[in-house]
Structures are given as C-alpha cells and as structure tokens.
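Below you'll find the structure I mean.
A single protein chain has been omitted from the complex, and every remaining protein chain is retained in its original position.
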Amino acid sequence: MNTKERAILLMHCPDKIGLVGEITGFLQSNNGNIISLDQHVDPESNEFFMRIEWDLNGFIIENQKIGEFFNTLIAQKYDIKWRIAFADAVPKMAVFVSKYSHCLFDILSRYESGEWKVEIPLIISNHDKFKHVGKRYNIPYYHIPITKDNKAEQEKKQLDLLRKYDIDFSVLARYMQILSDDFISHYPNKIINIHHSSLPAFAGAKPYESAYKRGVKIMGATAHYVTAELDAGPIIYQDVTPITHKDSIKDLKRKGKDIEKIVLSKAIWSHLNNKIISFRNKTLVFGS
Amino acid sequence: MNTKERAILLMHCPDKIGLVGEITGFLQSNNGNIISLDQHVDPESNEFFMRIEWDLNGFIIENQKIGEFFNTLIAQKYDIKWRIAFADAVPKMAVFVSKYSHCLFDILSRYESGEWKVEIPLIISNHDKFKHVGKRYNIPYYHIPITKDNKAEQEKKQLDLLRKYDIDFSVLARYMQILSDDFISHYPNKIINIHHSSLPAFAGAKPYESAYKRGVKIMGATAHYVTAELDAGPIIYQDVTPITHKDSIKDLKRKGKDIEKIVLSKAIWSHLNNKIISFRNKTLVFGS
Amino acid sequence: MNTKERAILLMHCPDKIGLVGEITGFLQSNNGNIISLDQHVDPESNEFFMRIEWDLNGFIIENQKIGEFFNTLIAQKYDIKWRIAFADAVPKMAVFVSKYSHCLFDILSRYESGEWKVEIPLIISNHDKFKHVGKRYNIPYYHIPITKDNKAEQEKKQLDLLRKYDIDFSVLARYMQILSDDFISHYPNKIINIHHSSLPAFAGAKPYESAYKRGVKIMGATAHYVTAELDAGPIIYQDVTPITHKDSIKDLKRKGKDIEKIVLSKAIWSHLNNKIISFRNKTLVFGS
Partner (left out) sequence: MNTKERAILLMHCPDKIGLVGEITGFLQSNNGNIISLDQHVDPESNEFFMRIEWDLNGFIIENQKIGEFFNTLIAQKYDIKWRIAFADAVPKMAVFVSKYSHCLFDILSRYESGEWKVEIPLIISNHDKFKHVGKRYNIPYYHIPITKDNKAEQEKKQLDLLRKYDIDFSVLARYMQILSDDFISHYPNKIINIHHSSLPAFAGAKPYESAYKRGVKIMGATAHYVTAELDAGPIIYQDVTPITHKDSIKDLKRKGKDIEKIVLSKAIWSHLNNKIISFRNKTLVFGS
C-alpha cells in the first residue's frame, strides 16, 4: 500500500443522522477506498467529528478539485467545517528558539534522520546562541532580539519571514517570549508551544521552581496550540515523570527536558500527520 | 442521550472498497443514528475491522431481527465475521479464584458499587478459602478441588455449572489451575486470565521470583484471553510498575497485586463494553 | 531475618558534620545492626533528614527506653526532631467516607486480606450509605451527618470517637466535608486525604468537570496530609492516567476511581511503614 497517495479529510459539524453514510458514500462512489475512519460525537456539545483517510489510486476526482466537490456536494448541506490534507505533502515548519537547546536539537535530529515529513525553512531566535546550528543544517537563522520597546516591529519582521518562506505552522521550542495577540491571530491552531509543566498546574513563568516549592511527586510537560490567553490554548499532548524529595531544582530541570522534548515532538508528529481537530479550546487527537 | 438503547456491531472481513459506506448506509437508511464508529484496516493482513455503535430510538428493525437482516443484506456478501451486542444487556460472568484475594475483591467491589453492567451468578474455586465471601455477596460459591487424577471430571462439573447458570464469559482472578484444551474450546475468547508479568516475559509459573532474579527495573501484568497454549492467548491489556533494587520478592508481590487487579478489571471493562475484536491471536481494543 | 523485631528512627535537623557517624555509632555501639539507612541533605534549606531501620535482636536498650536514651544522648545536642516506630506495631486507623465506595472498598479489601499491618476500629460517615459495610467487617460505623449549623458539635463527636478508640491516624476516603482548622490541629500529619486531581491543578470542588472542560490529556490523583489550607497540604503520592477526547465526564470519573484508590492506598502504605517525613509543607517519602 503506497502511503503517499492518500488524502485525509478532517471535519466537524452539528451531529445529524446520515452524516457518516453520506460522507463515506461520496468517497466510495468515486472509487476511494477508505483506509481508516475515526468518528466521534461529543455528548456535551452534540458535535460530530470525523477523520477519514482514503487511497487516491483510482479516485476519480483529481486532488486539487476534491475540496471543491466535497464542499459543494456535502459540506454546505451540513454546515461542516473541514480541511483536506494529502499524505505526500511536506509542510513548512518554522522553529522559534531562545536559549535552551533540548527541544531544538531533538527537532533537528528527527529532521536530519528523515523521521518526519517536514521542511524547516528557517529558525527564528531572540538570541544568536544557535546561529552555528542553523549553519550546520543549512537552515537560515534569523536573530531577532526582542525588547519591551521593539516588540511590535520585531514581530512584524517575524511575520514577514513566515510569509516569505510560506510557512505552514510554527513551533515554539522553548521560545521565551510571549507572542502578541495580533501575531497569534494570523496563525490560529498553527503555533505549537511546549510548556514545562502539566497545565493547568504552574502556568506562567518558573514552573520548575513552583513545582519544587509545592513538593509535587510528578512533574509534567504540555504541548498546546497558542491562543491569546497565556498557556491556556488547546492541549495536544501531555506527559509526566515521577519526582522525589531527592530531586533538586536542577534535577527537575534535567528531568523536565526529557519529557519536554518528547512531548513537543509527539505533538508535532500528530500535527504533521493531520491527526488533530481543534474545537472550542480543546483538541481531538486521533491515535497512530 | 439514553445510552441504554444502543446497539453495537463488531466485525471483520477481507478489506474491500465500499464496505464502510454499505454498512453505514444499512444503518442510516433504517433510521439508525451512528454514535461512534471506529474502523481500521490492518496493513499486514489487509483485514478490515469495524466497531459501530448506534442509537436504537426510531431504528426500524426490531432488536432481535437486526442480526438476521445484517447477515442477509450485508455480511454474506463480504464474508464478514460479526457479532451484535446491546448496550443494555447484562452479561453473566463467572469468577474463578484460588487463594489470592486482590483480584476477586476488586471485581466484587466494582460489582457491589454498580460500576459494571454485569451479573455474577457464581464463583468457582479449587479452595474453600473464600466461601464466606460468596455468602457475603449472595453469590453461590462452588468449591471444586482439583488433583492430577480428578481434573477431567472436575472440569466437567465446572462446565455443567457454566451451562446451568448460562454464563457468557469467565474471569480467572488468579486461578492457579491450568484449564484443559477441551475446557477452553467451549469458550473461545470468553475466558479472561490475568498473568502476573508483562507477557511474553516470564510466562509460566513464578514470574515474581524470575523477575527478581533477573533484576528487572519494571514489572508488569497482562490480561489475555485463554487459549490452548499456556499464557500465549490474545493480549487485551498490559501495564507495568517501576521496581528498584530495594524491592524484595515480597515487595514485588505487593506492587504486583495493584497492577494485576487494575489490569484485569480494565480488560473486563473492555470485554463488557464490547470494545474487543479478536483476530489471529491478537486483539483490537477500541478506546473508551 | 525477623522483620517484626525492628525499630525505625525518622529525624531531621540542621545539617552538621558528624551527624551520621554519631547516630549510627549510637545504634551500633549498643549492638543494633542497621538494616537500611536513607539519608538526605536538602540543598535549599540545608536540613538533614534520615530514616534508619535496625534489628532489635540483641539491642541492649529496651524498646520503651530507646527514645529517652536517643533524646538525651544525641537529639538534644543537634536539635533533632525525631520519632521512633517499631515494625511490629499495629497502628489504629479511622476511615472517613461519604458516598463513593471505591477507596473504602479498596482499603477494606487490603485490610481483610492482611495486606497491611493496621487495625481499623471505626468508620465515620456523614451518610448512612455504608452502614452494612461496617457490619460486614465488624467495624463500628458512626453516622454523623454534617450541616452548616451542626458542624462544630459534630466534629466534637468525631474527635471524641477518635480519642475513645485511640486512633493514630485518619484516612479521608473521598470524605466530602471540609474539616475545620481546629479539627485538623489535633492531628498534624495524621490525616491523609485523596484529592481527585493532580494537585495543584484543579484544587477544590469538581476537578473532573474542570479537567474535562480544560481538555487535559492526562488526569491525576493526589494523596496528601490535610492542613488548614484546602488541598494545599504536603503531597505524599501522585499518579496520572491518560485521557483522550473520547472520554466523557463519566469516563473521567471511572478512570479517576482507579488511580484514586491506588494512590490513596500507596500513601497509606508509606505512612503505615514509617516511610514519610514531613517538613515545611513537603514530604520525604522513602522508597520500598
């Protein structure tokens, strides 16, 4: 089975009888063999969600027309919010970083080994610390320092770069600057952040210190989409690691780095593989 | 939404284009609103699997006829192996136990609190140790001692009891006897065992002692369906707990009990909620 | 090795050179063979902590005099806060419960099976729901309903009972009443509560609902000592379980029960086995 020639539809709408049949009927009557279908109705909101992946071999609608046909024939009727993706697409991802290397290096290691289907056209940082790393991977590295006074204009530069490089989504790999609401508004559900605690515990600054002070016995990391409210966006993935009284703040930081980089990379994988639907500040993340 | 009035179809067959559409079409054209649909094609065997749950309110085929209709109209055409279940059914579960109480007590605690939709019409044991427990819960307790010489006739007694009480499936809650192939053949994928290691590590007797001797740093438990080959049946659920050099065999047993009872109860829950399809010595377990 | 004839000293004081040598010297010069010694200096507070367990066979100070001798010869010199415990002691534990059974049943199952060295002389509840459970285990069950108006006098009744039965410590097994500061002040580090979230996330009421609303991908439970500030006492043990978008609030409650009962029971085990030192709103919990 050639995984490259596949399309994925992600969608949601108010639940109605006949939705699954009509949508799968649309694919199958056009000779699309469904590879996997994950469907869910949220009992609180009565919203219908579906991720459907099918084989494009022999599918009678050409790729760039599928969206139009689906919209006209199905989506409009049910008021479906949808997006289409193709398994052989190679999204363009920007990486934002400050002074910590663990997430950056983990991302670049996966990039270099070909673990992910992604292109990284640029790295943006408020420090020049990892300039040599950009060179090493032949990735343009933009040093854009941020102060209280120049934030607006520097963010404009960042946005220009994202547009210039035709960026699909961005990853904040321990980027220690708060993005403005305006910046975020250009990329809804397109900016993934890693927070170094198990949100909603210890939102904001210095979560390690707070965790140490509170004497928690587990410590976590949270990957989430960035929204205007700090550390409050839709959670994509979380994990924890056990802590004991023997762990100093330095140990918490060391242990934290391991879960942060893995949690962030799992979230990126799910995003890259079109496994995520966002809805009202929550996500549905479909399993591998 | 009344969760009681729901039906579930579990099925598998060789993959073919149009399967999802035809099956969902069958339900929806008869006014069945699909609540959840989980579909998977195994890339190795090219087998198609589906679990589909729908609302029976207004469904135009009456419950006891759904199977016949589905078989005639759909299943025969695609050579589908299927079974139907109803969410308001209360399956009858037999519990087998020997001398350890942790799984037995965990099961009975959930039973008493109404956590599970299940009936426990009898407990079978090769010891009389928990006779008083049967009395406490008003569950007939059959003490059927097993020796090398009487095994065949005692198993016959057990089988007669399972038939007499119209048992749907059995749980071996640390039952320390090996069932004969003949016994097992009457209940394929209907006997759940808990093994006190993370299979396939430490199959057979004395897994704690072997784990201690090997110096493992994690210790597990495995719930699986019983097949003729010892500890080799389809795995339903597994979990582990960390171990250190400070843990004696006694500590391993203590820590093991906690994961065993939780792992077994999670497997029972998945079985009771019709979340499991078995196929070629493996299971598909659909999430909550 | 007879584990019954062992003593345990738990202690802390400002760190000073020579502490370990002097303390172990005291034991060994009196013919006490050290079985295990766990020592830790907290780098923030520079406080010295030690748990030491030794064999009483042949120890030349008789049990009821050890404390006095240790205090006079060692503790006073270094301003050591200490307590002594004997491995063959059987502490008296009160269980408080409201309407949820999972923690209560888990505790009583361990009690019945002899898994713990503990006596449970009474159960206290603001409901009469589990009266029959008290009878079953032959444990006096006190139904003490609490209203806004009678809280003070009812707590007095509770305290009288704890004194009458010579209770060493209490467990709030999902007891849904907030204890008054006065009540708590009688039992510092002697009341263990289970909170149904991973504190400090979702402190207070309705953590399941809040977790569901926030869309977390893991859900936790926290056992802690009760202090005057709600859900803010020293954490003893925490664990989490993964959550997906398929989990309704009902599923969260079901999954939560499993971790709550295990987390609470692990905390009780550590307390019973004298593995815990509390210091400034944090705990040191020594491993098994």
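As written, the chains take the letters A, B and C, and residue 1 is the first residue of each chain.
Rule of thumb we're sticking to: a contact is a pair of C-beta atoms (placed from the backbone, for glycine too) under 8 Å apart; a residue touches a chain by one contact, two chains touch by 3 or more.
Given the structure is predicted, the values throughout are model-derived calculations rather than measurements.
Engineer: So one chain is hidden, and I want to know which residue out of B:59, B:141, B:187 or B:237 touches that hidden chain in the complete assembly.
Structural biologist: B:237
Engineer: Tell me which residue among A:28, A:265 or A:278 touches the hidden chain in the full complex.
Structural biologist: Per the contact definition at the top, the residue touching the missing chain is A:265.
Engineer: Go through chain C and note every residue touching the omitted chain.
Structural biologist: Contacting residues on chain C, toward the hidden partner: 1, 15, 17-21, 24-25, 27-29, 31-41, 43, 242, 287.
Engineer: So which bits of chain A touch the chain we can't see?
Structural biologist: Against the missing chain, chain A presents residues 36, 101-102, 105-106, 109, 112-113, 115, 136, 244, 246-247, 251, 254-255, 257-258, 262, 265-266, 269, 287-288.
Engineer: Even though one chain is hidden, which residues of chain B still touch it in the full complex?
Structural biologist: Residues of chain B in contact with the hidden chain: 40, 42-44, 49, 198-202, 214-218, 220, 234-240, 244-246, 248-249, 281-285, 287.
The working rule: only the chains that are shown with their structure count from here on.
Engineer: Suppose chain centres are the mean of their C-alpha atoms. Which chain sits farthest from chain A?
Structural biologist: Chain centre farthest from chain A's centre: C.
Engineer: From the C-alpha centre of chain B to that of chain C, how far is it in Å?
Structural biologist: From the centre of chain B to the centre of chain C is 36 Å.
Engineer: Rounded to the nearest whole Å, what is the centre-to-centre distance of chain A and chain C, using the mean of the C-alpha atoms as each centre?
Structural biologist: 41
Engineer: Mark out which residues of chain B touch at least two other chains, giving numbers and ranges.
Structural biologist: Each of 36, 287 in chain B touches at least two other chains.
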